[in-house]
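Only one protein chain is missing; all other protein chains are in place.
Let's turn to chain A:
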Amino acid sequence: MTTTDAPVPPPAPVVKTDAVPPRPGARRRSEGSVLNVFSHGVLVIWAVMVVLPLLWAVMTSFKDDSSIFGSPWALPDKLHFDNWSRAWTQANMSDYFLNTVLVVGGSLIGTLVLGSMAAYVLARFDFPGNRFIYYLFVGGMSFPIMLALVPLFYVVNNMGLLNTIHGLILVYIAYSLPFTVFFLTAFFRTLPTSVAEAAFVDGASHSRTFFQIMLPMARPGLISVGIFNFLGQWNQYMLPTVLNTDPDKKVLTQGLVQLAVSQGYKGDWSGLFAGLVMAMLPVLAAYIIFQRQVVAGLTAGALK
């Protein structure tokens, strides 16, 4: 069965294991159960390997420093909630959270608005240079960002945008556009043209048609690509590391790394673990609640 143009057998009856001659049947069944035990075992082991480090981090965040180092696997003697409050206030986690929320909020809205505008025009209008602009956007997906970051640092610096929240927002938007345009262009192509044409005949302008007719119709696509961008921007590490070096403006990921470096001197490891878990939990909780949408959003691009 290497090709599918080989004739497909007539609707196959459901195989009845009982009807199969005893010897091959028995063999297959025993091979099957060995495989079953094996496959289940492997699946369980990987599940444990995924969950264990996360649980270990949660557990460690409730321990005091001496037991973190003394017995990493022991349960905490009592729940040290003070680790969490220390991390939130003294270790600036609250600032990092606020900065991240501002940056991601601004970039997400900007990415969706600008991305859908460009994608709509590229998907629905014929004009010279359409394909060129499309490939210009899409090509950005496969280029190593680090190459651009060296001059970008100086571009951003010359514009006075270095170490500012709005500067970071603009850069995030620019680097989120390639995938967003790629995804939404494909999505706008699948939407029916008749509704937009009817609106246009009724006298709606192009931009009104877009904002009042097309955007609401594109909601499922916007949600998918929005989730994709939200996670990418929330978890972004490389862009802020290069472009955002002011300690007061740091976002969550670089703040935590900064914390890990400075804890080497201060020795507040329990506070650091509390910070790590604090950063992990909201995203994990959001994932578990919106599981279906998140998976659809993150895998949508690769399946196209």
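What we mean here is this: contacts are C-beta pairs under 8 Å (C-beta built on N, C-alpha and C of every residue); 3 or more make two chains touch, one makes a residue touch a chain; residues count from 1.
Methods note: contacts and distances are computed from a predicted model.
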{"item": "The complex's invisible chain, by UniProt name, from \"Phosphoenolpyruvate-protein phosphotransferase\", \"ABC transmembrane type-1 domain-containing protein\", \"Probable quinol oxidase subunit 3\" or \"Sugar ABC transporter permease\"", "value": "\"Sugar ABC transporter permease\""}
{"item": "Contact residue for the chain not shown (choose from A:39, A:94, A:212 or A:262)", "value": "A:39"}
{"item": "Touch residues of chain A, complete complex, unshown partner", "value": "1-4, 8-9, 11-12, 14-18, 24, 28, 31-33, 35-36, 39-40, 42-43, 46-47, 49-51, 53-54, 56-57, 68-73, 114-115, 117-118, 120-121, 125, 127, 133, 136-137, 140-156, 170-171, 173-175, 177-178, 181, 196-197, 200, 205-207, 210, 231, 234-238, 241-242, 252-254, 256-257, 260, 273, 276, 279-280, 283-284, 286-288, 291, 294-295, 298-299, 302-303"}
